[in-house]
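As you look at this complex, bear in mind that one protein chain is not there, while each of the others sits in place.
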Amino acid sequence: MTDPDPTPARDVIFGAQQERIQQRLDRLDTDLGAYIRDFAYDTVYDRPGLDLKSKELIACALLVSLGSPPELRTHIRGAMNAGATEAEVRGALLMCVPYLGFPRTVAAFEVLRQHLGRADAPAP
Amino acid sequence: MTDPDPTPARDVIFGAQQERIQQRLDRLDTDLGAYIRDFAYDTVYDRPGLDLKSKELIACALLVSLGSPPELRTHIRGAMNAGATEAEVRGALLMCVPYLGFPRTVAAFEVLRQHLGRADAPAP
Amino acid sequence: MTDPDPTPARDVIFGAQQERIQQRLDRLDTDLGAYIRDFAYDTVYDRPGLDLKSKELIACALLVSLGSPPELRTHIRGAMNAGATEAEVRGALLMCVPYLGFPRTVAAFEVLRQHLGRADAPAP
Amino acid sequence: MTDPDPTPARDVIFGAQQERIQQRLDRLDTDLGAYIRDFAYDTVYDRPGLDLKSKELIACALLVSLGSPPELRTHIRGAMNAGATEAEVRGALLMCVPYLGFPRTVAAFEVLRQHLGRADAPAP
Amino acid sequence: MTDPDPTPARDVIFGAQQERIQQRLDRLDTDLGAYIRDFAYDTVYDRPGLDLKSKELIACALLVSLGSPPELRTHIRGAMNAGATEAEVRGALLMCVPYLGFPRTVAAFEVLRQHLGRADAPAP
Partner (left out) sequence: MTDPDPTPARDVIFGAQQERIQQRLDRLDTDLGAYIRDFAYDTVYDRPGLDLKSKELIACALLVSLGSPPELRTHIRGAMNAGATEAEVRGALLMCVPYLGFPRTVAAFEVLRQHLGRADAPAP
């Protein structure tokens, strides 16, 4: 029922890119960067009760609803870093079909394709 | 990686209320009712690749994004029927805070409160 | 290609309820009421180029996307006043399924059911 | 009241580009590609009750609400393939002003401009 | 450029209802209640840089975009507690017309009417 893992979520989600991402956010606005690190990650994400893989699959679905490609790519990678398989990520994105319809879901699979590096399909 | 459970998702999610819910949808529109049963549930939900509990936690988060209280209540119950604990449902709803903000999340916890039957708080 | 009908759209859409609806809007805010009458109806709706029935079917679909039950009911009635059959209204609402998903569409059919006075199904 | 045309909607909407579009979707995800072809097009779109031109004008309006430029361009072309005039497409997009406001509508007219090949205006 | 007022924003916005509102949120979920108090109010709202009246007028507009009537009522009252006149609140809500369209704005003026206690118009 609880998540005993002491590793901060942002270490897992961002991996080696964490410092670069945090610097980019801090340059946008130092308060915004602090809110994301201290509140979104170190408070909400690090709260026990749900495992990190489930949190990241939920984050992916919510980013499909928002239509936010760059963040979606970050959290597809984050979900996989937290242990999700490609099949599980596909399953999470396909759950958006009955709730959000096809256009947002198609856009999400474009992001997944880019993440997986399958460059054999022309960009839309 | 696959979901070997042969029980249809809608049997688990709706439980004893399945017939009543399907009849209500069919009365709204027979084609709509058929689309929900045959496509949303028997095709998308029953697709292997992700376990049903994860699908329902994702459904809850997407319903928070849509602001759809009646369906959210149905799928909070569905998530618990599929094995989610109250703590996991709370964790899924709290993941909406960084992605959707507070108003939609507060409304979702009102629905959870009603589902749990905790009538000690006044309705908003 | 143009709509030669000189009847103002709001006469057709609102019918005998026009005065009551306009008074309600004016009481909310006199400027808001004037904007809706002079701009939304007498400028945008009365612009030629597309027939009124098509405009109202589009309005219904957009109100499904917004999740606005009272206005949806007004414009389901408006679409029918402009010549749409019940089958055409159902067809317009079902087009929302692939674009918006099921929850908003189900809510729209609840509004249609109320409009059609089919009280044989329990409210959600 | 019914649409007797036996031509599948996707033949009309996509025309010569159908195979290319379906291959792109299948490459994103084979299940997603199948859902769009078998459910969105061959089930929902091919359902009688509303003519295809009206369905496509509604699709355009819903895509304005979603802010999905690539799909909007596809369905502006689809509406015209189904018999809509440029004036009717403009009328459908302008109906978005009172329901969705100006920013989404302006973005939609940018897509229309690109479709019509009027390259005399600078990109935004 | 900065807001020297040491009074916490939530004291002004909620006034005598603060304790009741916080208790309701805490009963929904203790973490959610703490996030709203410590992050939304004591961190974001109490950050200097913009006066509280402007923050609350912005909050009202954002709540119109979300379609959240109960929170909108709270922040209409909050804007007035922070010094906004009724004319300024009306001006803020009318700014939603060009950006969000009429349906959400009409719903917002219904909330304003209820707040102002003008019961001479029938509810929708």
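Order of writing sets the chain letters: A, B, C, D and E. Residues in each chain are counted from 1.
The criterion applied here is as follows: a residue touches a chain if its C-beta (ideal position, glycine included) is under 8 Å from a C-beta of that chain, and two chains touch if they have at least 3 such contacts.
Values in this document were obtained by computation on a predicted structure and should not be read as measured data.
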Request  = Mind giving the shown chains that are in contact with the missing chain?
outcome  = A, B, C, D, E
Key: Residue among B:76, B:97 or B:112 touching the omitted chain   = B:97
Note = Among listed residues E:12, E:32, E:61 or E:80, the absent chain is touched only by E:61
Key: Absent-chain interface as seen on chain E, which is shown   = 1-2, 36, 39-40, 44-45, 47, 49-50, 54-55, 57-59, 61-63, 65-66, 85, 87-88, 90-92, 94-100
Task = Determine and list the chain A residues touching the chain excluded from the picture.
result = 24-25, 27-29, 31-32, 35-36, 40, 63, 66-68, 70-71
Note = In the full complex, chain D touches the hidden chain through residues 67, 90, 93-94, 97, 101-107, 109-110, 112-113, 118, 120-122, 124
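Going forward, only the chains that are shown with their structure count from here on.
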Query = Given the two chain pairs B-E and A-E, which is bridged by the higher number of C-beta pairs in contact?
reply = B-E
Key: Chain whose average C-alpha position is farthest from chain E's own   = D
Interchain centroid distance [CA atoms averaged], chain B/chain D, Å = 30
Remark   = Here the gap between chain A and chain C, centre to centre from mean Cα coordinates and rounded to Å, is 38
Task = Check each residue of chain E and list the ones that touch at least two other chains.
result = 31, 35, 67, 97, 101-103
